[in-house]
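The block underneath contains the structure these notes are about, expressed in structure tokens.
What you see is the complex with one protein chain gone and the rest in place.
What follows is chain A.
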Amino acid sequence: MDIKEKLMSFIDKQKISLKTPTSPVLGAEFVTSDEFEGRTAVTAQPQRRAGLLNHHILTPEAEQAVIDSIEALYFESGDVDVGEHELLKFPDSADVHVINGMRSRLRKQQTIVSRRVSDLIMQKQGLCSKEMERVTELQREVIKGVGLCVEGRKKLAQGRSQFTSASLGILANYSKRQKIACVIRSLRMIRTLQMTDVQLQSLLKVEDYPGAIQLLLECQKAAATFKHFTCISELSTKLQDTLEGAEEQLDVALAKVAANFNAANYEKLQIAYGLLGKTQTLMDQLHMHLTSHIHNSAFTIILGYVELYNSAGSCNAGSGSSFSKLQYSELCKYVNEESFLPCLLDLSKCMWNVLKSYRSIIKWHENDGKVAEEDVSCKAEKDVEAATSRKYAKQKLEHGLYRIWQDVQAKVRTFILASDLSHFKFDDFLRILDVINKLIDVGECFCGSKSETLNESIKKQSINYFRNHHRVRMEELHMFLENEGWEACPVKSTFSIYQLMEYRFLKGKDASFTQISTPTSSPSKKPGIITEKKDVFDLFSRESSPFDIAAEETIEEDIMANGETGDPLNLSDDDSDEDVPDELKRDFVDEQTGDAPQHHLKRKLDHGKTPIVTNTTLTILRLIGKYIQMMRLLQPIAFDVMVCLSHLFDYYLYSVFTFFGARGELDQNPSRRLRGSLKRIQDTLILNPEASQDDPSDKDKVQSPSLSPVVDITSSASIYGLPVRVAAVESLAFLAVQLEALHCHIEPLIPQQRRTFLQQFYTGTVKITPEIRHHVYTAVAAQVIDYDGILNRMSSVKWDVSDLMSQHSQYVDILLRQLQVLSMRLEEMSRVSPIPSEAYTALWECIVRITNRTLLEGFSGARRCTNEGRSLMQLDYQQFLMKLECLTAVRPLPDRHLVETYIKAYYLPEGALEEWVQQNRGDYSPRQLTALVATMTHISKRTRQKIATLIEEAGKRTQ
């Protein structure tokens, strides 16, 4: 156990020493007593070796041999475990001697090696120290070099700091200066930029828009390059503002150009907008301005007139300001009659200016396009954009034409329709029409428009005007008719309507008249414009307009056709025709000498053919003349005028008939045609006194006239108003003849599709005047002879005489006497007031007809009759005829055959009678036929019966 513990502690101690790498020297010094025994062996070893060495000094050769005997292994450097090598040499059986031998060899070897090593060291010692000295010297040298180096460096640093940084500073400053100079340049630029504002304003002021815009754009570009300056942002906003301001100015200038075209300004504007790249905007704006200009100027003009006349005229001055708040259409209603025409003229002129401006703009663009085309040919593909914008402009302008014209039309139309023109004087109205027609012409020239809007307004106003005009005329006519004395107005025998002022326009103007009257649906136009077809816009220079002359010249020339009257030649010519100077002089002489009126009357008799006209006829003729003129001038309503024209005649005809014809309903009722016409006139024209007053259709009707109480148509002294009736009927006939003559003038004025009315008027009304004549004279004829007395006397004649009489009956003489007296009185009367041959003939026809009818009635009154009695009838009638033919020139005597056939029928044989009755039953009344058969004693009862039924049938049929 003890041994074990000692070993263990030894090992532990070894461990500790291993752990603490203390040098063996130190270890020896700190050996404790405990550790003593273990360590003794170790420390004793070197001492032993040293002992050995000192003992054995050998020769160098030996030494060399020993050294050579040392195994090579020991000279090997590197990690060779020599110990192990030696151990391996141990024999298998541990033999201490061997080992000792080995040990002593090794020791010897070691000693020799050590000696050798020390000899070698000793040998080299001097060399070493010498080397050491040189090293030290080298070291000194090096230290010195380092010192120099440091010094040099120090100097260098100084040099650097003293030279380089200064020059660098200079350089830096220089470059800085450069930069600042640059900035200053920019700043100067900026300052000029700021200054340009003033220049811009002045440029704008002198209307150099392209310059201004160019400048502005340049400024903007410049500003953009300086945008790194903070001040620039403000400046550029200011520039932007200025640009906007400039654009506004451009807009204003554009508005000015729109109102009043100025090529120079417009070109400037075009360029300016072009610079802005807004040519299309320009077109849009331009149209906008035109439209607003039309609106504004129209409004201003009308407001001006309204305020002018209302402030002067009315007391409520407060309302003056409120006009400006009114709508255009409302405002138009305040334009009074007085100011209407000047206002219309102003409006037209203003519109004309707008149109003219527009025209000029188009023309400018056309030229521009041409120039551009030439340009394009040079620099072909240059700007497609410009071309498209040009195209755009062209389209826009073409579109604009109609729109602008529509706007203009609408303004004018509103103005025209707002006022009631019906109370205007005719001349004034024509003047207005003329203005509008001119405007329509302008419109046609402007855009080829038919101006439906204006035409429609013209038509509307014309109809309205004409209706009113016509109503007043009809009322006047009614007055004329009620005051009419129905005396022939003493006109010259050569009187013709063409001598009346109202017809002068037809005279000598026929050529042009028919030319323009070729039926066109378009409104009336002055021939000049049609034939020349010149552009109105070229005809009038800068300041003038077609409406300048409208006020004075045109009515004289075109409308009233008075132009000719200004011609002295014509004047004298017409004047002498209109009223006969020599007659006039004679009239004066008559007046002075107090000559009886007989003087003229004789003269009038001589004339014979003098047309019979009454005051009313003249008035109607004048009106017809005026109406035809109106038809020419107001072509859109020509038909309406024609209808009114027909009313004039209708009314006269109706009046003549009701005054003088209606009482003569003796035997012949008016024919169906006449009745129809009269009924139509009554329905359309004559106010029904019983009808309610509010009927709107009555507005255009007139009262039925009543005959002036001065006129006497009932006394036998005046032959039942024969002269009056003659005047009435013959003047009506004259009127009809004139209308026939005017047919050729009227017809071309009526639209083709309306001409049937004209036809109807002529055939239905104008041509029935002869029937009126017949009626009126029948009325006289029925009263002039005592037909009843004759009938009475005839009934007392005995027709059943058995002797053949040689003397005619007394009643024939009485009848002839009456007729003779009448003839004489007529003769006498025609000396006072002329009776034209037509009237004379017509009257006699009526008288003879009625007389024959009376005689027929008388003959049929014979209850019994013999052959001899029949002869007496023939004798009586022959006597009557013979004498009558001396009294009147009327041939053939009307209804003569009726009487003769009736008398002779008595002789017919039984067989032929039936046929005769059948043939003639239309001419005689059933009573007359029955009476005839009753007197025919030679007829059998059967035939009598048969004929009686025949007559009965005939009677029924006529009923």
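In this text, contacts are C-beta pairs under 8 Å (C-beta built on N, C-alpha and C of every residue); 3 or more make two chains touch, one makes a residue touch a chain; residues count from 1.
In this section, contacts and distances are computed from a predicted model.
Missing chain, UniProt name from the options "small monomeric GTPase", "Ribosomal RNA-processing protein 4", "Eukaryotic translation initiation factor 3 subunit F" or "Trafficking protein particle complex subunit 2-like protein": "small monomeric GTPase". Within the set A:Lys89, A:Lys227, A:His423 or A:Lys798, the residue that contacts the chain not displayed is A:His423.
Within the set A:Gly274, A:Gly304 or A:Pro490, the residue that contacts the chain not displayed is A:Pro490. Within the complete assembly, A:Met501 is the residue of A:Leu217, A:Leu326, A:Ile463 or A:Met501 that touches the hidden chain. For chain A, the residues touching the absent chain in the complete assembly are 420, 422-423, 425, 468, 476, 479-480, 483-485, 487-491, 501, 565, 571, 575, 578-579, 583-584, 587-588, 590-592, 597, 600, 614-615, 618-619, 708-711.
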